[in-house]
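Everything on this sheet refers to the single structure shown next.
Complex shown without one protein chain; remaining protein chains in place.
Let's look at chain A:
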Amino acid sequence: MDATTQHEGDAVGTSDALAGILQAKAEHQGCGTSGGSGKASCGSSAGQGDLPTEIWEKVKNHPCYSEEAHHHYARMHVAVAPACNIQCNYCNRKYDCANESRPGVVSEKLTPEQAAKKVLAVASTIPQMTVLGIAGPGDPLANPEKTFKTFELINRTAPDIKLCLSTNGLALPDHVDTIAGFNVDHVTITINMVDPEVGAKIYPWVFWKHKRYTGYEAAKLLTDRQLQGLEMLTERGILCKVNSVMIPGINDNHLVEVNRAVKSRGAFLHNIMPLISSPEHGTVFGLNGQRGPTAQELKALQDSCEGEMNMMRHCRQCRADAVGLLGEDRSAEFTTDKIMAMDVNYDLESRKAYQALVEEERVAKVAAKQEELASLAGEQSDIKLLVAVATKGSGLINEHFGHAKEFQVWELSTAGAKFVGHRRVDLYCQGGYGEEDSLETIIRAINDCHAVFVAKIGGCPKADLIKAGIEPVDGFAHEFIEKSAITWFKDYLAKVKSGEIEHTQRGDAEIRQGALISAA
């Protein structure tokens, strides 16, 4: 497949879709309530910000609920829930490649007992592992016995680990009290629509009370149960994240409505993810050529929903058996054979000591950002631009350009530096991109950025980046991302002001999909 042609072909549909989103955005923000008092800035906040203390305590070391925490804390999923009660057009349960990195895919399923042992083994090896999630590969609540047995075992053996689960919501209202009983304080519901007409294009069927429902009826049942479950959870003080898959032409404009519906029912965080769709996945959308959104379309939709609600921008759409920090996967170190052979010594005290060190690191990072933000106070400019950052974590510019598997994207303005997403640039198995020059791939993935911050970069890629209009910046190696980005941005504004450079808009970028060549 000629990727360039395909990309250009998309551009026509893209502009229409984008116009629709921007229109929806204007309408959405137009009817928003005044002020931002209800909004807690989790998506990009470096610290507690305006979150109430009890909520901050729940999210501060949950990598999926706090953007900032995900640089420091790790999560793991255990694949104890293989069965599902609905069918989605973006999912194909038959496909299982060890190098696949997407939800619904696992290499092996576990019994609750194996899962509990795995959690102990991982928590003893990775002291910053604070969260255990059950996310499938099917639906946790379509396997209630296995899911709750796992929670029970972990509550008993590793009580400091936070429990969470991710569900399609169909069975949720039946299990809310059990969920609350196990002290699960984070639940994610995947809600792709609140209009059954839209839902009928995403879900071919649902199985409920011994019957398979299809079409409008199926989607109506699903949306009613999802929203009821969401209300029941938030009434009980359980934090809810809503995941939505953005499917251009099907629910892209509609997700603004979804955002409104879940916000009004007390959802804490909204995570809009790009559709992963490729013919080799064998999904309905993969086979019928349904495209995913471009980086610009995704960001426009996320921005439009940000009015009063936290948007999650750091999701890596991980596997149902992922282990480690978001963006890395150490599941290969913890296969069932290896775990069963491990002699596990669960040391709560050393875990606490390690996590105390992590907290010190976080405080230092926040202080550095505050210092630099203060120096931006006098600046006035309408310029808003994106920069890419190569990082291994801890909030530092500490990765070589050539080693980066992904780049963080930050939006810079006189309001400061705001994290807005990730771009994968890793190499892929036969997805149509395998033989291409990896540098071209990287440039396509960060083509909407004005600069790329790296710890180090070679002469050749440097020259090619400059030719593509992206400034390589290696002068802030091993320094804090936000502080460095703001310093660079102030300098950029000064150069524009003095006429030394002219500020221009960048184009769109590509969201890469497909399996990793090597498991990260």
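To be clear about the criterion, a contact is a pair of C-beta atoms (placed from the backbone, for glycine too) under 8 Å apart; a residue touches a chain by one contact, two chains touch by 3 or more; residues count from 1.
By our rule, contacts and distances are computed from a predicted model.
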> The complex lacks one chain in this depiction; which UniProt name from "Probable oxidoreductase, LLM family", "Ferredoxin", "ATP synthase subunit b" or "ABC transporter permease" does that chain carry?
Replying inline: "Ferredoxin"
> Who touches the missing chain here, A:W56, A:F182 or A:F207?
Replying inline: A:F207
> Of A:I55, A:A83, A:A180 or A:V496, which residue touches the hidden chain?
Replying inline: A:A83
> From the list A:R93, A:K149, A:K392 or A:K405, which touches the chain that is not on show?
Replying inline: A:R93
> Which one touches the absent chain: A:A142, A:I189 or A:V420?
Replying inline: A:A142
> In terms of residues, what is the contact footprint of the unshown chain on chain A?
Replying inline: 82-85, 87, 93-94, 109, 137-138, 142-143, 207, 210-212
